[in-house]
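Omission of a single protein chain aside, the complex is shown with its protein chains in their original locations.
And now, chain A:
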């Protein structure tokens, strides 16, 4: 296989990515959501916790009973849903970024270390990672939350622990694959140290695989954090977290469906756009996998 210089590879990848309609749509939606999350606190009409006690369960403005002061309506406590969604976007994305960042850093470090361990230790470590991977992620998160107690910080730790093995696995296996290549052997014969091999020769070639993994873990993390919030094990009311908002809306599905559809739509659109972008990146970086 011919290895192109990384920059040429990146340019080629961008060309393929740009031609992928789904990925571009996903990227646009994702960028809009990101912008909304960043400027959310400034453009949101009200404080997300403010309760308008005489404006309870007002439907969104496209319904005849809507109120122009509350664009997406209000919830059962008279809180403005638009404001809560905007603040929730920031909270959910911040949490997701934090979780993925910590999980990726620790996972890649462990995986890179494992690639240079001796055979027995490495296979023991990888067996443990396989075990964690075969575990239903939500069950593992619930078990961890059960030990350290419900609440947002603990839910975050749980999701981090659930995500780490994926990074360890992919880092270790792609480093091991690369180390078997002739060009690495050539560099090693030239006297390159392990660290130099890793940073100068192996690392540029495993970044595509890691980038794909990174993208998909964003959607996993977002979903798991929201699921824990929904089950009452993560963020607690009155926090404007999307999963928690969904959970609070359960009692009003029939009378106020918008309190349920809107936060869910926010989660769904974010996850969908991340997955679209992820699919696009995967196809662009690894044309061999192209369907």
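By definition in this document, contacts are C-beta pairs under 8 Å (C-beta built on N, C-alpha and C of every residue); 3 or more make two chains touch, one makes a residue touch a chain; residues count from 1.
Note that contacts and distances are computed from a predicted model.
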The complex's invisible chain, by UniProt name, from "Cobalamin biosynthesis protein CbiM", "Phosphate-binding protein", "Protein-export membrane protein SecF" or "Dipeptide ABC transporter permease DppB": "Dipeptide ABC transporter permease DppB"
Identified contact with the non-displayed chain, of A:34, A:77, A:109 or A:138: A:138
Touching the absent chain when the full complex is considered, from A:28, A:146 or A:185: A:146
Of A:74, A:96 or A:219, the one touching the omitted chain in the full complex: A:219
Residues in chain A touching the chain absent from view: 22, 124, 127-128, 130-131, 134-139, 142-143, 145-147, 150, 219, 223, 226-227, 230-233, 243, 246, 250, 253-254, 257, 260-261, 264-265, 267-268, 271-272, 275-276, 279, 291
